[in-house]
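Step one of this worksheet: look at the structure below.
The other protein chains are all here in position, but one chain of the complex has been omitted.
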Amino acid sequence: MSEAVLVVTDLRKEYGTLVAVDDVSFRVESGRSLAIVGESGSGKTTVARMIIGLERATAGTIRALGRDRSTPARAGGERRRRGAEVQIVFQDPYSSLDPRQTIADAISEVLRLHGGQQTVGELCELVGLDERQSRALPRNLSGGQRQRVAIARALAAEPRVLILDESVAALDVSIQAQVLNLLADIRAETGVSYVLISHDLAVVRQLTDDCVVMQHGRIVERGPTGQVLDHPAEAYTQLLRASVPGPGWKPVRRVRV
Amino acid sequence: MSVPGLRGTGLLGHVCAAVIVLALIVGAVGAWIAPHDPDFVDLDLAYVGPFADHLIGFDGRGRDLLSRLLAGARTSLLGPVAVVAVAVTVGTLLAVAAAWFGGMFDTIVSAALDVLFAFPGILIAIVVAAVFGPSLRSAVLALAVAYTPYIARVLRGSALRERAQLYIAALEVQGLAAVAICVRHLIPNILGLIVAQGAVLFGYAMVDLAAISFLGLGVQTPQADWGVMVSEGRNGVLQGYPLESLAAGLCIVVVVVAVNLLGERLTDRAQRGAR
Partner (left out) sequence: MTPLLSIDDLTVQLSVEGDLRTVLHGVSLEISAGEAVGLVGESGSGKSMTARAVSRILPSGAVTFGSISFDGRDVSALRGGALRQYRGEVAMIFQDPRAHTNPVRTIGDFMTEALRTNRGVPGVEARRRAAALLEEVGITEGDRRLRQHPHELSSGMLQRVMIATALLTEPRLLLADEPTTALDVTTQAEVMAILDDLRRERGLALLFITHDLELAGAVCDRTAVMYAGQIVEVQAAGTLHDRPRHPYTAALVAARPRIDAMATRLAAIPGRPLSAFEAPAGCAFATRCLHVQDRCREARPALRPLGDGVVRCIRAEELVGV
């Protein structure tokens, strides 16, 4: 078994009496990718926010590259180190960039912070943005181009784990395919591991090796992505799978509320 | 044709800006371009109307009114500038801190500001004047204290909205320090509203300072100041010589209207620009 870059153990998050995440454990091996599949309210985004330190876990541990990150970082050095371990690309490409900052400035700010060896030009090239686009402000770029910028900015920290929080969900189909191909290329080139938070099973299939399925804050099924999607064992996973439109699919009324 | 900082404020915005710039120039050099010594008293000329190069005549102590208006521009404008500078700086810091930390800190700051908000500026000015003695500095201090809650409350809303933007979260995850995120990203993105609110407050501050000086709690005679001139002109008004109060009052009204109109337009623009 290869080195684990991210290990989450017995993670729990409560908001008052509401248990948003309950007893969640998984590990991501170096260079492999994991999908966290679920619908709204499943707790999948809360798990992501705890991993990157935007939420504090009520209980449980999170370790990245062997270092604990379950409690908030106090010192600036520790914050930057964590930033260089795990990064995130959010769903909304419109609010994830500072509207007053050019693309090149946004990327170079992060490069300076981490003292990285890469240049703005290299990162733009990696995500398929040209020189002219790098001098533009976000409002002059399309949603797909902005998402490429968000990916480049995350990669500027040279993270070992990149969390993709529904990162292609807001994109048009033709653009989504471009970004999915780009993500595959980046993974081949850098060896970064992805944690994909998604409700879209086809995207999950395309991008990940393993998956966990969450419902009501708990993991209900886990396994290699192909196997879980082709032969779902749990009733909820079967329902999810059966709800996806495809050839010959007809919507069927299920229960009355 | 449009001045970059005034884009979207229309012709009126540009006219207002021109009036403000003119007022500031007068404030800076007024004492030197005054045709006569603003403090030279000649009781023989008391309430004498315009003649020769005394374009608007004399006040009750025979001082040249135009020269006093030009020389008085400085304190009349400096006061509001100081009030706005202090209130906007402290208000922005409180608003951004409350939005950033949220939770208990936000609750306490908001509650404290609400309490302070309940006291009118004039009341605070009377208290400050009683403690430190009446002076421009006391009046400025009092109004700064009175205006800070107002600006902090308005900016807190925008700061909260900006705080919730994902680019802020992305920078936090990168490990950028909170102060750096606020100074380099959050504040520049609400700067339009800060400037606009500052302009609106400037107008209020000018009127309130004039009122405080009128009450004798701000700028002291014989210092030339528009507010003081309105006050000193009272006797003239009763005797049928209203020119001093009118001229000083008109100066105040013109500057306040210009600043307020521009402030409103800048606020509109900042809110239009917000997503």
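Think of it as A and B in the order they're written, each chain with its own count starting at 1.
Everything that follows uses one rule, which is that a contact is a pair of C-beta atoms (placed from the backbone, for glycine too) under 8 Å apart; a residue touches a chain by one contact, two chains touch by 3 or more.
These numbers come from a predicted model, not from an experiment.
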Considering the complete assembly, the absent chain touches shown chains A
Per the whole complex, from A:18, A:75 or A:173 the residue touching the absent chain is A:173
Missing-chain contact, candidates A:89, A:129, A:213 or A:229, resolves to A:229
Contacting the left-out chain: of A:7, A:54, A:73 or A:184, that is A:184
Across the whole complex, the chain not displayed is touched by subunit A residues 39-40, 142-145, 172-178, 180-181, 184, 199, 201-203, 205-206, 226, 229-230, 239-247, 249-254, 256-257
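Assume only the chains that are shown with their structure count from here on.
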Rounded to the nearest Å, the gap between Cα centres of subunit A and subunit B is 49
The subunit B residues in contact with subunit A across the complex are 165-167, 169-170, 172-177, 184-185, 188-189, 275
Interface with subunit B, subunit A side, in the complex: residues 52-54, 73, 76, 79-84, 86-88, 90, 92, 94-101, 109-110, 113-114, 150, 153-154, 157
